[in-house]
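The structure that follows is given in the form of structure tokens.
A single protein chain has been removed from this complex, and every other one stays in its place.
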Amino acid sequence: MLYAEAVVEALRRSVEGDDRVHLMGQYFLGLTPYRTMVGDLYREYPDRVYFPPIAELGYVGAGIGAAIAGLRPIVDCATASFTFQAFAQILNEAANIHYMSGGQTSVPLVIHYNHGVRGGGAAQHSHSPQAMMWNTPGLEIITPSHPADVIGLVQTAVASDNPTIWVDHVRLFDTEGEVADDIEPIPFGQASIRREGDDLTIFASSWMVCRSLEAAETLGAEGINVEVVDPRTLVPLDEEAILRSVAKTGRLLVVDECHQRCGVGSEIVAVVAEQAHGDLVAPIRRLTTLDVPVPFSAPMEEFVEPTVGKIVEAARAVVDGR
Amino acid sequence: MLPDLNLDAQVAMLRRMLIARRFEEELIELAQDRDIGHFHVYVGQESTGIPALSLLEHGDLSFTNHRNHGHLIARGADPGPMYAEILGRVTGYCRGKGGTLHLASVEHGFPTTSSATGGCIPLAVGAGMGLSRLGSDRISVCLMGDGALEEGAWHESANIAAMESLPVIFLCENNSLEALGQRAGEYPSSTMAVRDLTELASVFGIEAVAIDGLDVRAVHETMSRAVLRARCGEGPTFIEARTVRWPGNRPIWPELATGRTDISMAWEDSLVPEEHAIWHRKQDGLLGFTRELLAEGNFRTEAVLRLDEETTEHVREGLVFALDSSYPDPEEALEHVFSPAGD
Amino acid sequence: MWRIRAFEEKASELFARGKISGLLHLAIGQEATAVGVCGALQASDQVFSGHRPHAHAIAKGADIGRMFAELAGRRTGYCGGKGGSMHLAAPEVGFVTATGVVAGNLPLALGSALASQGRGKTDIAVAFFGDGAVQTGLFHECLNLASLWRLPVVLVCENNGRAEFSPLSAHTVVERLADHADVYGIPTETTDGNDLPGVRAAMDDAVDRARSGRGPSFLEFLTQRLRGHYEGDPTHRRNDAERTEAEASDPIGRYARLLQPMLGDTELEEIAVRARAAVELAAEEALAAPWPEEGDLLANVVAGS
Partner (left out) sequence: MTDAIRYIDAISSTLRQELKRDDDVIVLGEDVSYGGPFGATAGLSDMFGPTRIVDTPISEGAVMGLAVGAALAGRRPVVEVMFADFITLAMDQLINHAAKLRYMTDGQLSVPLTIRVQGGVGGGYGAHHSQSLEAWFLHVPGLKVVAPCSVDDASGLLAAAIRDDDPVVYLEHRGLYWSKGSIMSHVDPATIGLAAVVRPGADVTVVAVSRMVQVAMSAAEKLAADGVDVEVVDLRTVSPIDLETITESIRRTGRLVVAHEAVVTGGLGAELVAGVHAAAFNSLTSPAIRVGAPFTPVPASPHLERLYVPTVDDVIAAVLETLPER
């Protein structure tokens, strides 16, 4: 099944499984040609869909309020960059409400966005803000990278009483993967070992999982057996799975599409450096989007993002202890 | 058919207005001997919040702001747990995690309180959307100050409420009259260019009215219509209720500028002090409403005094309860970040 | 106007041929507002545009060669390939910047006006935005600030009746967007955006108001987009009736008919031909220009970097 189809399937199951689920927003599949696939779902359930004006602060906040009132909205922010318009409601309200109320009030809400370098998005449409969200307690964060995972994780997110950030990537939409008919909800905090190996652990999430797997094949041909750990959810994070893998391989490469400084990679390195210092036979490496705004021009864009070639190169460097 | 305002209802209102007033007076006095952090008081706006919110029913949701104490009392919250929350005690409505700025009580229809200016507006509109989409006849009330209209959140949310014709009431308590930097309460002000705040709502086709927030009957009637419209699916209403900024609110930290309110001033004008005489005679909604009740003749000064004693006692008991309550176990700081997943 | 039309048609063609990537928003059919508004400005006035900026930049005097180079991500582009279509900037001709964020340019224009006012200069600022921006909170905050401080700014709303993909009616109940500005006591005018002389006249009044210290204006120009929201937009459909109507109101055709008695057909045709030739040449040079180099990438994150 195509990942894009899986996204629609995830939305369909959510809408059909619980009448409290309403969809707010229309760009779950971004501006890709797949966009129209969501349309059929909208036509089937017109009274369960809300098309908001271009007013992220207002309609994301409305989603939070609706969740408080008993709906289970799935709100789409389209491009990740637009979440900045709604930061006040996402990070000051949604993330805090349950805590501030001493547990009285819950916010069963899912917020979806498409992050990362999409090709020509330039500086204002290529963000990966999940690290900033991670720094804010109160939000669950899912980062699916496989059609089966997006269906399973979204089911859990919709059932969760907490606000959940659903991190998606337009470049995932074209990828394909096996999807069983009877997919169960996937519990949060359970990483998936997408590829086993004993020479090197690669930690990657979302679209970077696909690139890491591709790199792993190349490396395998060179006799470097890579283990690819996909956390599937950043909050909660399956630290054990990462530490277990590092204990086995002794080497870690963190591949992440956030900017490097205070990115997802920083936290992963810190966790492993604190808890598994002794297991490491070589320093951990981070391969992230460079710390510049994402440039428009294609060759420069490719230069800033983690590519398969750069992953292979970085992996070799870790193994050679460079 | 609007709910009529019989004597019992009026006395019940006066009672809550007294509780709200005494609650803040005790709090300000308490803050003189001990540091309880920053807080905002509702003195001078009782004549708006109490009658307005008295019209809500169980299940109606209300979203208030940093100046929230009077609102909770208006919907029957107990001074004890309120004080306890403000003092960070475990017996507080939010077990000490919210404090005065985020005072919230679900059982009284306050799911959460945002102290970011305008933060409550999208939440209230969303709640209205949620309730109507769930097919409920419950409504949502947004309790906002005039400053919130300076925020973009107002514009975005009002547009959504209007388009979806949501069961939302925007009760804008404009207490800016004679406030800092304001040209005697006139608009445009130093920070708001519009001449008439209601136009910010009517431009969206939202039913909008401006009323005297000191006039309990006017508030009650206007709010009754708004509630009726919302329940019948006729859409949102914007009410600007104008009150005078209480002199004690002018400094950054509230002060008992007009002293503890001597309710007898309502019938014994000689008791009114020189300083702030205008406030006591014309701008204090509590005294004003008491005067009206007495003027109608079927309520006597003795009854007022008894009511005042009883409510003052009730408030004091609440404060004692809070002061006697223990602080939360520090480990509780780690709880309630997430709720246990799922149904 | 022909220069703009030719530029955008060429850009559209290059996009289809994969010579230009990214999100490309065209203003074909909205040329009159750009030309009428910018024509009323002086070189030192400051223009801030949105995600549909080509027409505004050209009208303000930007070089189409460097614009093509930017769209094609070349080193010789105005922004050395770092900005692209949506972040076009030519401050040297008073086209300060464009933004990909709806309404994101409004406060920037206000700030520029505040600076001019504070320094006792007579330069004014102009912000172009679509009807979609009117539903944003930033728009409301900016109306308030512009009115409060009587800023020398002209807010130009190109109301093409479509916010991104959906008709305006799906975004607001307000029929005359200028009503929002009325509330703040800002002088407004709502007029036909496809009528060049009309646009110019409205703008002349607004410019005079701003320059003479009488504060902001809000101009709502009713126009239409002959293309989809962005190139390759799969949802863009128009029936024949709509298309004929749209083409009848094409601002270039209308203005040409106005000039015909004075210039004659050959002269008019000449103008179009010259514009297309200039565009072809500029595009050719741009595509021959070098790509940026690795060294360029890390430059200009902060000063001196």
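Each chain gets a letter, A, B and C, in the order it is written, and its residues are counted from 1.
By our rule, a contact is a pair of C-beta atoms (placed from the backbone, for glycine too) under 8 Å apart; a residue touches a chain by one contact, two chains touch by 3 or more.
What you are looking at is a predicted structure, and each value in this text was computed from that prediction instead of being measured.
Displayed chains that the missing chain touches over the full complex: A, B, C (touch as defined at the top). When the full complex is taken into account, the listed residue touching the unshown chain is C:L148, out of C:L41, C:A57, C:V134 or C:L148. Only one residue from C:Q30, C:S49 or C:T97 touches the chain missing from this view: C:T97. Here one chain is not drawn; of A:S14, A:N96, A:S212 or A:S245, the residue touching it is A:N96.
If you put the hidden chain back, the residue from B:G128, B:G147, B:G248 or B:G285 that touches it is B:G147. By the touch criterion stated above, the residues of chain A touching the omitted chain are 57, 81, 84-85, 87-88, 91-92, 95-96, 99-100, 122-124, 127, 131-132, 134-138, 258-259, 261-267, 269-270, 273-275, 277, 283-286, 291-293, 295. By the touch definition given at the top, chain B reaches the unshown chain through residues 35-38, 88-89, 92, 94, 96-102, 114-119, 147-148, 150-152, 180-181, 190-192, 252, 327-328, 330-334, 337. Residues of chain C that touch the chain left out of view are 46, 48, 78-83, 87, 89-92, 96-97, 99-101, 104, 106-118, 125, 137-138, 141-142, 144-145, 148, 296, 299-303.
What we mean here is this: only the chains that are shown with their structure count from here on.
In terms of the stated touch criterion, the partners common to chain A and chain B are C, listed by label. Each chain's centre was taken as the mean of its CA atoms, and the one lying most distant from chain B is C.
For this structure, the chains sharing the highest number of C-beta contacts are A-B. Per-chain Cα centroids separate chain B from chain C by 47 Å.
Distance between chain A and chain C, defined via averaged C-alpha coordinates, is recorded as 36 Å. Among the residues of chain B, those touching two or more other chains are numbered 152-153, 155-156, 159, 163. Under the contact definition stated at the top, the residues of chain A that touch 2 or more other chains are 53, 55, 57-58.
Remark: chain C residues 21-23, 73-74, 77, 79-84, 86-87, 99-103, 132-133, 135-137, 163-166, 170-172, 230, 233-235, 291-292, 294, 296-298, 301 touch chain A in the complex. Interface residues of chain B facing chain A in the complex, by the touch rule stated above, are 61, 63, 92-98, 102, 104-106, 111-114, 116, 119, 121-131, 133-134, 140, 152-153, 155-157, 159-160, 163-164, 335-343.
For chain A in complex with chain B, the residues that touch the partner chain are 20, 22, 47, 50, 52-53, 55, 57-71, 73, 88-89, 92-93, 97-106, 137-138, 140, 156, 159-162, 188.
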